[in-house]
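What you see is the complex with one protein chain gone and the rest in place.
Chain nomenclature is as follows: A, B and C, assigned in order of appearance, with residue numbering initiated at 1 for each chain independently.
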Amino acid sequence: MSRWMRLGLPVAAVVLALVFSGVVATLVLLFTGDDVVGFWRVLFTWPSERDLVDIINMTAILYLSGAAAAIGFRMNLFNIGVEGQYRLAGLFAGAFAAQGLLPGKLNVAAAILVAMAVGALWAGIAGVLRVWRGVSEVISTIMLNAIAGSLIGFLLVKWGESTGNARNTKMMPEDSWTGFFRLFPDVSDGAYHLSLLAPLVGIAFFILVYYTRFGFDLRAAGASESAAVSSGVSVKKMIVVSMLLSGAVAGLIGVPMMFSEAHQYGSAFQTGLGFTGIAVALLGRNHPMGIAFGALIFAFLGQQANLLNILAGVSPDIVNMTQGIIVLSVVIAFEVIRRLATRIEQRQVATQLDAERQGDTALKGASA
Amino acid sequence: MSAPVASTAPVTTPSSQWQRRLRVRNLTLIAIVGFALLSLVRVITGAQELTSAGTIQAALTSSIPIAMAGLGGLWSERAGIVNIGLEGMMILGTFGAGYFGYHYGSIAGILGAIVLGMIGGLLHGIATVYFGVDHIVSGVAINIIALGAAGFLAETYFTGLEGGGPTQSPPLPAPMTINVDFLDNPLASIEAKQWFFVSDFAGLLRVFVNDLPVLTILCLALFVLTFWVLWRTKFGLRLRSCGEEPAAAESLGVNVYNYKMIAVVISGGLSGLGGAFLAMVASSGFQVGQTGGRGYIGLAAMIFGNWRPGGLLLGSGLFGYTQALPLRREATVSIHALLLLVAILLLLVAAYQLWRKNTLQAVSGAVFGAAFLVWYLSTDVVPSDFTKMAPYVTTLLVLALASQRLRMPKADGLVYRRGSAG
Amino acid sequence: GKTSSEKDNNASGSSSVDVCKGSKGEPKVGVAYDVGGRGDQSFNDSAYRGLEKAVKDLGASCIEAKATTSDNDSIREQRLQTLADQGFNPVIAVGFLYSPAAAKVAKANPNTNFAVIDGYSTTIATDAKNLSDLVFAENEGSYLVGVAAALTSKSKHVGFIGGTHGDLIKKFEAGYVAGVKSIDPKIKIDIQYLTEDPSDAATGFENPAGGKQAATAMYQGGADVVYHAAGKSGLGLFEAAVAAGEGKWAIGVDSDQYLTAAKDQQPHILTSMLKRIDTAVFEFVTAFKEGKVQSGFVNYDLKVDGVGYSTSGGFVDPIKAQIDAAADKIKSGEVKVPEKP
Partner (left out) sequence: MTKDLQAVPAIELRGIGKRFPGVIANHDIDITITSGTIHALVGENGAGKSTLMKILYGVQKPDSGTIAVNGHQVSLSSPSDAIAIGVGMVFQHFMLADNFTVLENVVLGAEKIAGIGDDARNRIRQISDDYGFDLDPDDLVEDLGVGERQRVEILKVLYRGAKIIILDEPTAVLVPQEVDALFDNLRELKDQGHTLIFISHKLDEVLSVADDITVIRKGTTVASVKPAEVNARQLAELMVGSVLPSPSTEGSTVTDKVLLEVIDLELDDATGRPELVDIDFAIHAGEILGIAGVEGNGQTELVETIIGMRRQARGTIMLAGEEISEWSTRRRRETGVGYIPEDRHRHGLLLDAPLWENRILGHQTRPPSVKGPFLNPPGAKADTGRIVSAYDVRTPGITTTARALSGGNQQKFIVGREMSSDPILLIASHPTRGVDVGAQAAIWGHIKRARKAGLAVLLISADLDELIGLSDTIKVILRGKLVATFDPQSVTPQQLGSAMTGADAISEERS
């Protein structure tokens, strides 16, 4: 298959899926008698500089979440627990940073490690239950999410402190606050310093998966567990390790925003990112580059959706629904082109073999 | 993501004997023994709420939506389609109940819920059966779509209605309930005696003579019906064959795609019915976010029940019970009493494993059992902060104990393409 | 959508008429709701009623924006900022979650006035002149309904259902418990929160099924008056009271829930703890119109009728005197109602 097709087909598929989803959304809006024009106008208005900053930040955060889910997917593990992992990790990182045990940015670095460790640990429970007791990680991570929620509540009540009606961890020392990269002179905030974690994770993910022995084992085990086992991969180890990695990356999700904005864990800490990350990973086909694309689309749509009911009187839920349709139609489109590509490739193989065989027969015919 | 089987089910393949052992009679036995143990714990600990009629009623109410989602999962997974979209189909069901129930009465609400759930199932079926999309991916997408759609439609159709709003339907008419008044009082007096087992059983019976919603009966009847259809009819045999060995089924003239589609659409309808129960019986109206993950728990209950209706019923009962108990009075005491139950169960398992000469399992069972016993003896209550974790911790514990005995349909989660026979 | 405005005419509940659609005039009030949104029949609806009054009495116009469970500070900021950008002034944010966002946006938009219901934003932007936190003495209001509960209970057994187990709702609990105990320290009080997860609004505040189960358990256990501070989950309490039958009472919260309850529920709604968000909103808009906005914390306590109890249905008429006496003691400072349980 030509290089052009290899790259072109997926892009075409995504575009087609996006268009299709847009059509469905339009039809729904027409059916309910909503303001279709307003909907599209709001969606396609170029975001303000301030909104662009938000989109960039959200892209970084969703990237982390998508990457966390994707690491599991790569190993055929369905880590629904990203949600619980990053919340718990955020709590511990916030609480740790608030102690100010280390000076300045060292404290930040240590808190990041704490976040990764807690995320990994929480995910690791599911991994260990899977290899040790055969408990499906789909179920165990759902349970662990719920348990994490209660646990967070308990810990906050027990050791947190109150600000107004909100309950938070202690504010971290100011020298541990991270700032913003100012992107526009007129916008006071910019990209969170720690949003750099996203490209770092992306690069690490890319190298790990595609350029290391470990990554090869991971992909092999994900593509065919039986083949991987025969090739010497210890699937149990891979399950636990990829769960730990997935959890460690999940632990990072809440970190950029917390260190740049709230400087504490509490009511401002955003929830629901773990679930969005799953969709982002699926949209990006679990590929480091694809996830970036998926994160951008979701961040953009999320940001614009927030304006919908103010500017067009349309419920932002229509955008949530459309996001789901995008995911479904993109995977359908990918499946269709995958079949198409396989067919094209097999045809090529067959043509070549035929040509060779014909050559053989011709030779034999000549010699006979 | 080509082989989701590995991710949704235990890897082990136990002997076929376990299959046959887990049949109806044994399940009944398990249920009775479990209930007796519970009664024993109640007597020992004095935590009366453990088996009060109220608790059992609440547990039943909590169980039914889970059970219906699980039954939906059972239908679709028996035909080989993993359905993690149950949650979404249930959400569609709650909306359907809200919309049709408000406008056209409770029967229409139930039917509407079923139909909307079926639409979710249809979508899942088209994606997985015809397009060969990974089952879990499709299920996740359907959950997102359903959540968004229900929110959007609710805002569109319920805003401005009396008692309704952008995130909720107006109050819905309550579906019928059944009362057998003359039995209630005698049963209540027996229950009040606090005798071992007898009183508990009377409490259990009271649930069925006291404001028993007709919908509950219907849902329970569906279990019997499911068992009969799937295991006793030609249709069921064909449907199950699609989940075990679709190529063989196709080679014998079974239209695999059709059966898978039918199964997954029925699956959606059942989840939708679970949604209707939530919106109309468990509360009296549609709410955004009302399902609260019950679809997922239904899936867990189904796995726990080894892909069989009886086991599923047991599993749903367990989850419903552990969900209901923390909302009862003196939950901190009741949940504390459960520690004793867990300890007893673990020690029993340990003894059984010892008898089977599985030393490692026996030892780990005994260690955990002893730990729970110590926990029970050294405390008086479980802090309320932890009672809400009970259903989830129980699920994990139970699955950790039971997962390796489970056997899912062989082709569950695998994409089947027409013409693969031979 | 369009459908909602079409149905405006035949809707009778005051909370459901869409007053912002088509409203024109000054001031242009922007409102950002908390999770749950308008239609919750308590918290958000109370804000809406204030808005409605402002439109009707002051000729104001308005726009509403809704929140989702997965909002973050940036999204909230964007919401408030967009309202300001659209020329809305003042902008009212409902719910303390808006505090950090409002603090930021207020600084960036010095010419727009912002208010946060239940907020603590002015502890963040301490010197902002255009920022107000409208806060309530929920504990005092809860104390009064606690008194009502204690006086009404025949079984000497009452209950409280909270949404999420956070500081705000604990304030309700504390006041209620103190009120009950002030009448009879021996009264048994069942306390139940629907979730321990502070972020799980769905289980805490949007879960009538859970509210119903918790309430049913309390009624079955002998409680005969149950008070809720659980948003929409409280609707389950009313259903449970109906199912529990004659002599079982429920107490509403935030708004006068007797008015929005179904007919069969009304005979069971003893009273409601009023948290006059409507008053606060209306007064804030009025003050804005008159150019007399007070920045910083604005306290709505019993003294200024910021909290109270409702008398619809007339069930508390026989004990009104005692409740009012308790209120007087609080106003006079003789009784100090605790904020924490």
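The working rule: a contact is a pair of C-beta atoms (placed from the backbone, for glycine too) under 8 Å apart; a residue touches a chain by one contact, two chains touch by 3 or more.
Here the structure is a predicted model, which is why all the values come from computation and not from measurement.
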Shown chains touched by the chain that is not drawn here: A, B
Which of A:D217, A:D317 or A:E335 contacts the chain that the document leaves out: A:D217
Touch with the omitted chain, as defined above, among B:G96, B:G112 or B:P409: B:P409
Residue of B:A188, B:L222 or B:A248 in touch with the missing chain, whole complex considered: B:A248
Touch list for chain B against the chain that is not drawn: 2, 12, 14-16, 19, 232-234, 237-238, 240-241, 244-245, 247-255, 407, 409-410, 419, 421-422
Contacts of chain A with the absent chain, listed as residue ranges: 210-217, 219-220, 223-224, 226-227, 229-234, 342-353, 356-357, 364
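Please note the rule applied: only the chains that are shown with their structure count from here on.
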Contact-richer chain pair (by C-beta pairs counted) among A-B and B-C: A-B
Distance between the centres, which are taken as Cα means, of chain C and chain B, whole angstrom: 36
Distance from the mean Cα position of chain B to that of chain A, given in whole angstrom: 30
Residues of chain B whose C-beta touches two or more other chains: 155-157, 166, 385, 388
Residue numbers of chain A (touch at least two other chains): 32, 34, 146, 150, 153-154, 157, 315
In the complex with chain B, residue positions of chain A that touch it: 28, 32, 34, 73, 76-78, 129, 133-140, 142-144, 146-147, 150-151, 153-154, 157-158, 222-225, 278-279, 282, 286, 315, 317-325, 327-328, 331-332, 335-336, 339
For the chain B and chain A complex, residues of the former touching the latter: 1-4, 6-12, 84, 123, 127, 131-134, 136-138, 140-153, 155-157, 166, 293, 296-297, 299-300, 303, 383, 385-386, 388-389, 391-393, 395-396, 399-401, 403-404, 406
Footprint of chain C on chain A - complex, ascending: 32-35, 48, 50-51, 54, 57-58, 87, 146, 149-150, 152-154, 156-157, 162-167, 188, 257, 261-262, 267-273, 276, 302-303, 306-307, 309-311, 313-316
